[in-house]
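For this view, one protein chain was removed and the others were kept in their places.
Then we have subunit A:
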Amino acid sequence: MKVTLVSRSGREVVKGGIELEDSATVKDLQETIHARTKKYYPSRQRLTLPAKPGVSARPVVLNPKSKVLDFCEKGNSDNLTVLFKDLGPQVLYSTLFFFEYLGPLVIYPLFYYLPLYKYFGYANTERTIHPVQTYAMYYWCLHYSKRILETFFVHRFSHATSPLSNVFRNCLYYWTFGAYIAYYVNHPLYTPVSEIQWKIGFAFGLLCQVSNFYCHIILRSLRSPSGNGGYQIPKGFLFNIVTCANYTTEIYQWLGFNIATQTVAGYVFLVVATSIMTNWAMGKNRRLRKLFDGKEGRPKYPRRWLVYCCDGSWPLSDVQCLLNLCGCSVSGFSIVSSMSVQIP
């Protein structure tokens, strides 16, 4: 069979098309495209079926495991036109995560160990290191080391790669916030909270980090090593209560850090990170509910709290969104379990 590969502008990407065996898979097609174009390795290719005129449904993506023949129209199994999009240079997800986590891991101790504050106008200020500042540094480094180790040994990624531009964007986010928080916690004029408060903060944070690790282990076991990428309903532990228990534990872990270190910078980071993860959780929740709708023998996705105070239903009412926002800010200042409101 012959596959004609066109770009969105109608230009033929591979002149003359590609001849394939009828038994060829999309993966074979991708490798042939790579061989013919040199530049476009498979993870850079996005192959879809051209949209039918007048139909505005989401485009059909050719997934690598399927046979090319499956995408042909009935009665026309000799020819197929495929739309090609270049996703741009790609990096492995593990590469992306490694660099974005490496920044905070290195930058924070710089503020702790090196006499950097003289460059901020504090040359003459004497510095006594409070115990909480030392523990904060250990806690922070433990957190980001854990993240790096999980990246290489625990996580199974649904997509193998991510666009290169994400490296710059994500590193900007993590590295800037890392420096911003490190600057204040290690400051020569830092004011520590009471001993009991930081002990509770770190203890709670550590508990959440351990829980978070366990959540990652559970998620890992949902995916088979062959990278099926298929979804299953997460079960067990906190997943029986919340959709994205991994995000919940991560958020509360940062809360623990902030209770212990008490900086505006840390709380700002908490609010931003919470809103990002809440957004992800809403998407995940939506996807799971759509996939597991109870029809055709599929299990029905049970009601779950979204992250910590929203019911998983969609669309969120304004009240729920407002609660979400209040939750973000209030949880920065107190433990929140009572903020849950269930909306039928």
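The rule we apply is simple: a contact is a pair of C-beta atoms (placed from the backbone, for glycine too) under 8 Å apart; a residue touches a chain by one contact, two chains touch by 3 or more; residues count from 1.
The criterion applied here is as follows: contacts and distances are computed from a predicted model.
Engineer: Can you pick, from "Thioredoxin domain-containing protein 17", "Auxin-responsive protein", "Glutathione S-transferase" or "Very-long-chain (3R)-3-hydroxyacyl-CoA dehydratase", the UniProt protein name of the chain not displayed?
Structural biologist: Of "Thioredoxin domain-containing protein 17", "Auxin-responsive protein", "Glutathione S-transferase" or "Very-long-chain (3R)-3-hydroxyacyl-CoA dehydratase", the absent chain's UniProt record names it "Very-long-chain (3R)-3-hydroxyacyl-CoA dehydratase".
Engineer: Among A:162, A:246 or A:262, which one touches the chain that has been omitted from the display?
Structural biologist: A:262
Engineer: Quick one: say which of A:85, A:156 or A:187 touches the chain that got left out.
Structural biologist: Selected residue, touching the omitted chain: A:187.
Engineer: For subunit A, which residues touch the unseen chain?
Structural biologist: Considering the whole complex, subunit A reaches the absent chain at 184-185, 187, 189-191, 261-265.
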